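All protein chains but one are shown at their positions in the complex.
For clarity, chains are labelled A and B in written order, and residue numbers in each chain start from 1.
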Amino acid sequence: MSRVLILRLGTLVSLPISLRFLLVAPALLIFLAISAYAALNIGATATSLQDALSALFLPLDSLERPARAIAQFRMPRLGVAILAGAMMAASGYLLQVVSRNGLADPGILGLSDGAALTVMAAGFFFGLMPGGALSLLALGGALLTALVVLGLGRHLLAGGGIILIGLSINIVLGSLIEMILVSGSAMNFAQLMNWSRGTLAAVDATDLGLLGLWFALLFPLALLTSRLLQPMLLGDEPAQALGVRARLVYVFYVLLAAAFAAPVVAVCGPVAFVGLMSCYIARRLIGDRPTEVLITGMLAGGLILLWADTIGRSLFQPVIISAGVMVSVVGVLSFILAASLGRLQSPNWRD
Amino acid sequence: MKAWLIPAPLVVLLVLSALHLTLGAASIDLGVILAAFTAYDPTNYAHVVVIFQRLTRLAVALYAGAALGVSGLLLQKIMQNGLVSPGTLGINAGATTFVVLGVFLLGLSGPGLFLPALLGGIISVMLTLLVSRLLTGQGDPKLNLVLAGSMIGALFSALTTFVLSMDPDSFGNIIGWIVGDIGNFDYQALAPMAPIGLLALIAAAVMSRAVDILVLGDEQAAVMGVNVRLVYGGTLLVAIVLAVSAVTVVGPIGFVGLVMPHIARILVGEIGRLPLWLCLVGGAALLTGADILARLLMAPRVLNVGTVMGFAGGLVFLALVIFGTRRSER
Partner (left out) sequence: MRLLALAAILAGLTLSARAQDTHTITDHAGFAVEIPVEPLRVVSLHDWTATVMTYELGGNLVGSTGRLNKTTGEYFIRSGRELYQLGFGHGVEMASVHGQLDMEMIAALEPDLIIGNTGDTLEFRDQLNLIAPTMMFDPQNGHAPLDNYRDLAGWVNRTEKFDELLAQYEARIAAAKPIIMAENAAPTYVAMTPNPEDGDIRIFSTYGAQTQVLEDLGFLHGAIADRVPDGEQEAYFSAEIIGELNTDYIFSSHIVDDGEDETTMLKQLEEVAPGASQTLPSVQNNKFISMQRFFVYPTTFAAMNYVLDELEALAK
């Protein structure tokens, strides 16, 4: 374990922080800021640095194209990318803690597909719906799936059986989604396929607002309760022994994980593997301290989705590769890279 | 040796096949169906339907089911992992991506797609093995393989999605194939695939003893004079060829390869040639049964058999995980 700095404020607060986290987190934050600024300058139409600056700092009404286009389209899009990535990472990490398995992820445990299925079924039966209602529906779907998966898998935690249960629920949900997919024309099929992998093409400021609201609500909650993560990692009995009401905390975290994932799925579809990859990378970077992993993972998740979307919409102009497809490709490749680099110093993950 | 297990699955298969022949969009009397076989009249359209549409469709279902079933058994045996199958290792997804690329870039069709599909299948297995090695230390190694397979599967199906989105109109005719479907027309692709599959099946039967020895462990096998690498690699290749030949014909249909070996194991264990036989016949029966369901569940709409397999297979997989783990806990 790396060196630890203890932050003390009087006698009440004492926060141990690893030096590594103090180095890595700000570095990621700076990189995220630079990436976001770069992404703001990349797009279908050529824009100057001046345009990006005025889009950032001047009121929308006073803007002319192309600065106006930056403010209206690029800014919400990259905002959503960062928030969605971070929220998927948070959801993934909470699921990893409650399932005590480093491979959990809202996609793998079926939460995303559960949310996607409710969203698609709603669209199929009732037509277009506003984002707010959709995210509540998605929450319902995600929560239901989470409870089924974790309920069935609770006594299978040891062998990682919960992942298998997630995968099998995933397959069942996937085939239900497929039934909806093939009921339309070829064009609809391709479009729905794209959405079912996750895309940021249709996001706007309203979506950003919606995600922002959920984020503002959930992130402090996750931070405030993050001291409960460590005991949960140890298992039910040790947690009880430390005075944590394990069962209650368990349900709370599942709820929180579903709530992090659901609005993301409602806004941009089930982006798979972001949670898994970003937390994996985070642990490789800074070790095992739960609060630190949570924050670092969220930063990494935001970065992954931001770059996936930016590359996807600019690399093959005018052809656009949707972010979900890009995440799968770039994400899996970078995961392989990170994993092979990380093997040099692998911290132990309890399971 | 449970001798009755040799003919019994055949009987099941025959019953399912007969049932399969009676189902279709047009209603045809049993007598007419029989007459189509005994006294074929090419000017009677009902006879044409029975022979050229139903029988051919049945042949495709039988072949694909058998090939996938045996492929799954081989994979589960050499990897000693009850969770692997052509679907869970990403073979199906990899083959699909390369087929779609072949259609899009090279304008290939029919049996010409076998080679790209095979390439896709081999690449995906290699990637899956690579990723699973990287995941070591994250828990159960058997699980890592499945997880790696699902990651590689996601990678390839993302690529498929992208290629599809480039020009959806030009893929209109193969949408059914992409989700895994037995089209009336698949028998044309079957004709060139069947000899390849047959060769692979013979190879599987010949290597069966060597594979059994491999199961005892690498060292033991080496002592008994088995070239471990050769047998492992050979079996893997045979399994991939079988799976890919089925995928080329019907598209990515999962779960036959996952579920059949388990059923065989419950009935006869996994040593010897009997499980191979069970997976061959049972796989064929399973897919035929699923195809019957696909036509009946939401009739007159025909569902894709891949979807039905996915749904039913997912539930069976779930049951396997729950009960499998419980048993091992005892």
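Going forward, a residue touches a chain if its C-beta (ideal position, glycine included) is under 8 Å from a C-beta of that chain, and two chains touch if they have at least 3 such contacts.
For clarity, every value in this text was computed on a predicted model and none was experimentally measured.
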{"item": "Full-complex contact with the absent chain, from A:49, A:242 or A:319", "value": "A:319"}
{"item": "Residue touching the undisplayed chain, where the options are A:38, A:201 or A:251", "value": "A:201"}
{"item": "Missing-chain contacts mapped onto chain B", "value": "24-26, 42-43, 45, 48-49, 52-53, 104-105, 109, 165-168, 173-174, 176-177, 181, 183-186, 302"}
{"item": "Residues from chain A at the interface with the omitted partner, ascending", "value": "43-45, 50, 54, 57-58, 61-66, 68-69, 72-74, 128, 185, 187-188, 190-191, 201-202, 204, 206, 313, 318-320"}
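Following the convention adopted for this analysis, only the chains that are shown with their structure count from here on.
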{"item": "Centroid spacing, where centroids are CA-atom means, of chain A and chain B in whole angstrom", "value": "34"}
{"item": "Chain A partner contacts - residues on chain B that touch it in the complex", "value": "83, 130-131, 134-135, 137-140, 143, 146-147, 150-152, 154-155, 157-159, 161-162, 164-166, 168-169, 171-172, 175-176, 179, 254, 303-304, 306-311, 313-315, 317-318, 321-322, 325, 328"}
{"item": "Contact set on chain A toward chain B in their complex", "value": "101-103, 108, 152, 156, 159-161, 163-165, 167-172, 174-176, 178-179, 181-182, 185-187, 189-191, 193-194, 197, 272-273, 319, 321-322, 324-325, 327-329, 332, 335-336, 339-340, 343, 346, 348-349, 351"}
